[in-house]
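The block underneath contains the structure these notes are about, expressed in structure tokens.
All protein chains of the complex are present and in place, except for one that has been dropped.
We just call them A and B in the order they show up, numbering each chain from 1.
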Amino acid sequence: MSAPVPTATSAASKRSLLRRLTVAPARGQDAPVKRALIHLGLLFASLIAVFPVIRVFGTALRPGNNLLDPNFSIIPQGATLDAFGQVVFESGLAQWLFNSLVITLGTAAVGLVMSATSAYAFSRFKFRGRGLSLTFLFATQLIPGIMLLVPIYLLAVQLDLVSTYRGLVIAYSVTSIPFSIWILKGYYDTVPIDLEEAALIDGCSQLQAFWKILLPLSLPALAIVFLFNFLAAWGEYFTASVLIGSKEELLTWTLGVARFQGQFQTQWNELSAASIIVSLPVVILFVYTSRYLVSGLTLGGVKG
Amino acid sequence: MRSKLRLAALVAGLAVVASACAAGASPTPEATVAPTVAPTVAPETYPTGDIKITLWTKEGEGDGALQFVKKLTQEYEALHPNVKFGVTNKDVEALRQDFLTSSLAGNAPELLWTVADHIGPFTAADTILPLDGLIDPATYLSNALAAVQADGKTWGAPISYGNQLMLYWNKDLVPTAPADSDAMIAAAKAFTDEAAGKYGLVFNQTESFWLVPFLGAYNGSVFAADGKTPTLDTPAMVSALTFMSNLKFTDKVMPKEADYNVADNLFKQGNAAMIVNGDWTLGAYADVFKDKLGVGPIPKITGADFPKPYTAGAFFMVSKAVGDDADKQFVIADFIKFATGRDAQIEMVKTLKRLPGNLEALGDAIVTGDPYLAGAAEAITHGVPQPTNLEMRCVFDSMTAGVRDLFTKGSDPAAVARNMQTSADAGVAPGGECAAE
Partner (left out) sequence: MFDWSQAGTALSDVGVTLVVLVAAVAILEGILYVVFVRWRKARLALPIMLITPAAIGLLALYVYPLLWELNVSFTKMNIRNFIFPGFLGLTAERNIFVGLQNYINVFTGPVLKQTGFFQLFAQTVIWTVTNVFFHVTLGIGLALMLNRRLRGRTAYRAMLILPWAIPATASLQIWRTEYNFEFGAVNQLLGLVGLGPYPWLSEPIWNFLAMIITNVWLGVPFMMVIVLGGLQSISHEYYEAAEIDGAGPVQSFRTITLPLLRPVLIPAILLGTFLTFNQILVPFFINQNELETSDILVTALFRAAFQYSRYGFAAAFAFVIFAILLVFTVFYVRWTKALKGAYE
């Protein structure tokens, strides 16, 4: 068999193959090679992101109470849904999830209202101490949270806010305020004030202008803030443990799931099953709303 | 600008004062002296009127212990309908921290079901009530009571007593109980196959609790006769460390890294022939291995003595604030008597497979007739009560650092012992974390 003689046509077809692989077929699309590389990169990153979660899932399926698995199987030997069943039907997970939901919705709502109004004041009014207050809001995020736990607890005891949800709702709402004001003010700043001024000329009061004009325009940002506050309160552990940790009936899922860890023995399979279950709503929420998350965060930062 | 600063300073100052005053006016009980005996006006009959008692327990759901605690309280509530219990589980560290902070706030739970070493911090912080006069010492194992006695007072009531480290072995892999350490090592070597991930002997290599028995085998002790001065750099310690180091690096019967979970899993999966673990897993291992489980004291070290593990247990403790409420105190004393009485204790042995603190229950056939419990009871005879003073924490921490150093780096035992001593000395010296004031 003689070697194929390179002719003009096969060289051209080789070149065009290379072109087809490396040049974008159309505007806004990527060349196949580039696309393949991107898929590879994303796949690799996704595997790293997902691998520990798969191990958690595997532990949840494993019979007995074994954390370790020298084998690498995703579905372990003798996999069983027992742990899931126990967690859903026999532990208080359903109760804890409900408690968390109620608290989180409540605090996200309160936090949103307080932040939306305060951010409006910061955005639309100039007053002495505005810069200082904004810096203070910034500074609150620097404080190591554990430092605040003991005095907050003492205060809550004096005001009789422990062992109920009262103190927790207040604590979560208030601690969400600085970050929320930051985002909302940034967003309000991008909305031209002309519309409100026109409304004022037409006889609206400031509050009416806020309510009828600015708020509707800032729905995306409000949604983001609500979502962020929801997520922050949803997975919080320390404050909950201090303020309601003494009453079994009040447990949120973060405290409840921690119960699966004993002094010496940990119910690994149940802990893992519970972790998978509590992650599901968050993941679904994320995927569903991530387009909003994303644009909302930006809008807070980008200056027109 | 200056006036603003002054205003800010004034506000800050006022706030500091306000916080200090508010703190001072908190609902902390006024009494600064806790009665050492039952209050003079003890009710003659059982108090009527609603009594609410909060009980924090370190017992979790995992081994069914929390359910047992709740069962006890429910049985008591059935006997006395005007008493209501609120039972909460907190892990040991959280229980300690939260009890302290809630005591500061005047919001402490009335009753605790926790470990003996908590009397160290709780008495230092003056937050619990001495129980002399509220319990009858004759009902309890004296070793158990000794674990919660300090400064001539009794600070807890024993519920279960044990917590000792023992040797468990898989009878399929090790047919006969090792007679001494040489036999144990030989059996371990026979089984070890590093390439297959199989090891003859495993135990938690990250905690000093597992060092203690071996120290005892060479008749060493962590404290001098005064019970407060750490004595960690001793020939006994060096011998103990050498023994442990040899197990890993010379005899090579232990895995390169093993914490509690790793050791536990290896044994349960049949990849480890023997494990040194505590009495708290007796129930779990019995479930896994059925009658293939061997249990007994850690074998006598050839050329030395029997290893002497620390023993401890679960104890009731009572918050200091209860001393001011005669009715609550009465009810609590009665509940303690109920929960540590013979019947409840035998129930506990049946359900949790733990050795009771009640003398009568300890002598009952249910303990003496069960081979596992008998093995555990034999192990406990070699045990030594775990010191509960505040200095012990620093000693444990220093020893833990030393153990980790020994096992991960294979450091020289003499050097390790010296470092332990230095670290412990720093801890108990004035200004250190465990210092006597």
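Throughout what follows, contacts are C-beta pairs under 8 Å (C-beta built on N, C-alpha and C of every residue); 3 or more make two chains touch, one makes a residue touch a chain.
On a predicted model such as this, the values are computed, not experimentally measured, just so you know.
**Q** Just name the one of A:V33, A:I75 or A:V282 that touches the chain not displayed here.
**A** A:V282
**Q** Among B:L55, B:L165 or B:V262, exactly one should touch the missing chain; which is it?
**A** If we include the chain that is not displayed, B:V262 is the one touching it.
**Q** Can you name the residues of chain B that touch the chain not displayed here?
**A** 12, 15-17, 19-21, 23-24, 26, 28, 32, 93, 97, 100, 103-104, 121, 124-127, 197, 206, 255-257, 259, 261-262, 390, 397-398, 400-401, 404, 408-409, 423, 426-427, 431, 433, 435-437
**Q** Residues of chain A in contact with the chain that isn't shown?
**A** Per the touch rule, chain A residues meeting the hidden chain are 27-30, 35, 38-39, 41-43, 45-46, 48-53, 55-56, 59, 67-68, 70, 72, 88-90, 94-95, 98-99, 102-103, 106, 109-110, 114-115, 117-118, 120-122, 124-125, 127, 133-134, 136-148, 150-152, 154-155, 164-166, 169-171, 173-175, 177-178, 181-182, 185-186, 189, 206-207, 235, 237, 249-250, 254, 257-258, 271-272, 275-276, 278-279, 282-283, 286-287, 290, 293-303.
Just so it is clear, only the chains that are shown with their structure count from here on.
**Q** If you average the CA atoms of chain A and of chain B, how many Å lie between those two points?
**A** Here chain A and chain B have centroids separated by 39 Å.
**Q** Within their complex, state which residues of chain A touch chain B.
**A** Residues 64-68, 70, 91, 150-151, 153-155, 157-158, 162, 241-242, 245-248, 258-267 of chain A touch chain B in their complex.
**Q** Along chain B, where are the residues that touch chain A in the complex?
**A** Listed in rising order, the residues of chain B that touch chain A are 19, 22-23, 26-27, 54, 56, 58, 60-63, 86-92, 94, 98, 101-102, 104-107, 109, 197, 260-262, 265-266, 268-269, 271, 278, 280-281, 284, 288.
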